[in-house]
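Left out: one protein chain. Kept in place: all the others.
Right, chain A next:
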Amino acid sequence: MIHSLFLVSTAGHIFLEKHWKSVISRSVCDYLFEAQGKASAPENVPPVIATPHHYLISVYRDRIFFVAVIQTEVPPLFVIEFLHRVAETFQDYFGECSEASIKDNVVIVYELLEEMLDNGFPLATEANILKEMIKPPTILRSVVNTITGGRELRSVFAWSVAQGSGSSNVGGTLPTGQLSNIPWRRTGVKYTNNEAYFDVVEEIDAILDKSGTVVFAEIQGVIDACVKLSGMPDLTLSFVNPRLLDDVSFHPCVRFKRWEAERVLSFIPPDGNFRLMSYHVNAQNLVAIPVYVKQNVSFFETGSSGRLDITVGPKQTMGKTIEDVVITVHMPKVVLNANLTTNQGTSTYDPVTKVLVWDIGKLNQQKVPNLKGSLSLQSGAPRPDENPTLNIDLRIQQLAISGLKVNRLNMFGEKYKPFKGVKYVTKAGKFQVRT
């Protein structure tokens, strides 16, 4: 299936290659560079490129192209999903998925890729299994690396000799998770503090039109879990109002039958962080839009200038405060500069990327944040006939905007009493106001 993998930076530098079958020359990436040249932004590079002998399927993540080389028919989503899984694994292992971190850990990366694919077919993609086989870089080891900077090789050698196998990336024991029928959980987990945290995170995707009417709005939610429990706990999570959930997708650990029958989540959790479920809230429920936006962006025919006036205020917040409000506007190309004043937060305009960012912070009832001022346009250029779209970011703590509530979490199979916690957050997803 997957023949080879190339990691390419946005600058067009191939900084890692791995082949699972015979070697394919890295010149195959030229087709990607060609497509990249045609596209206005890296996001616009088509994910699937057909070349005379191969097919390139790529994903763009964290400023890196993950390029898989394919020779025969394969479902494209299969490859795309796998490449994202690779990126997530790197993220999980190194804290970030960047060119630098991958280069720093190239051996671990190589070992991971070796385990994740066998002859181009995914083998072990569960984080829990991988971590059993290949230890993530520990702080100690990365500290050593930082101090020595990798230059004083001799001293490091001496140190590592002293440490014995301490520097080994590879686990001494062979993984057993692969053999069990719950492959997502490793065996022999032990914690002194047994705790399980669940974050219910909801995002509002909305499009508002010029006058503030809702064109489209929906709520997407996820439940992210951080479970650190010893042994083999069997958890059951139930909701007060499961009817709200319209469309759900689960981590493989969730027993689908029980959900179908009783609307409870029953599962043996993986160890550590994982996404338990994602859901979509029933479309019939009207989505409460927590803010209102009044905007007026206009460009004048004469004098090559424009005016901008934006006001944001809270609306339907259920008594919570709205935090971290940021408004981002992609201005037309002819806007040279912006001279703006605001009564709250800060606003910056980047004349290169043409992006205006207004970081407001908390919204409070008394004083309504407002941003206004003038825009200077390229002289001589015609008035832009398009108006920029406002992208809004916000966060409401302690609130799930759909009203979803976790009823209780029960644990079976183990004797100890775990510490349990549930947190609710509402965020703006793709929240846009058209002007």
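Note that in this section a contact is a pair of C-beta atoms (placed from the backbone, for glycine too) under 8 Å apart; a residue touches a chain by one contact, two chains touch by 3 or more; residues count from 1.
Throughout what follows, contacts and distances are computed from a predicted model.
Visitor: Match the chain absent from this complex view to the correct UniProt protein name in "Major facilitator superfamily (MFS) profile domain-containing protein", "AP-3 complex subunit beta", "Septin" or "Protein SEC13 homolog".
Guide: The missing chain's protein name, per its UniProt entry, is "AP-3 complex subunit beta".
Visitor: For a quick check of understanding: of A:50, A:240 or A:318, which residue touches the chain that isn't displayed?
Guide: A:50
Visitor: Taking the full complex into account, find the residue in A:34, A:96, A:195 or A:247 that is in contact with the omitted chain.
Guide: A:247
Visitor: Which candidate, A:89, A:194, A:220 or A:304, sits in contact with the chain we can't see?
Guide: Hidden-chain contact among the options goes to A:220.
Visitor: Against the chain that's been left off, what residues of chain A make contact? List them.
Guide: Interface residues of chain A facing the absent chain: 1, 13-19, 21-23, 26, 40-41, 43-44, 46-48, 50, 55, 58-61, 70-78, 80-82, 84, 100, 103-111, 114, 118-119, 121-123, 125, 137, 141-142, 144-145, 148-151, 153, 156-157, 160-161, 165, 167-170, 172, 174-175, 178-179, 181, 183, 205, 207, 209, 215-216, 218, 220, 246-252, 256, 260, 275, 278, 280, 330, 332-333, 382, 384-389, 391, 430, 432, 434.
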